[in-house]
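With one protein chain withheld, the remaining protein chains of the complex are depicted in position.
Then we have chain A:
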């Protein structure tokens, strides 16, 4: 399956990317996070305060995934 992964704000700067395409079998958002976080360049994804979204809706890390989903990782939001 193919998953489109997006990064925002400080995370985007830390990993040096706005987005990437992941190929593999990912049951949950956390499976994507773990697959990336093993790489030193993505260790920001181990932060406890990480937020995530699936298909542009906030979700928990155990959110199930389907092929073609858009997953986003970002630090706590600071608007307003």
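By definition in this document, contacts are C-beta pairs under 8 Å (C-beta built on N, C-alpha and C of every residue); 3 or more make two chains touch, one makes a residue touch a chain; residues count from 1.
We take it that contacts and distances are computed from a predicted model.
Asks: The chain dropped from view, which UniProt name applies: "Molybdopterin synthase catalytic subunit", "3-isopropylmalate dehydratase small subunit", "ABC transporter ATP-binding protein" or "NADH-quinone oxidoreductase subunit L"?
Replies: Protein name of the absent chain (UniProt record): "Molybdopterin synthase catalytic subunit".
Asks: Which residue numbers on chain A touch the omitted chain?
Replies: Its contact residues with the unshown chain are 6, 8-10, 49, 53, 56-58, 72, 74-80.
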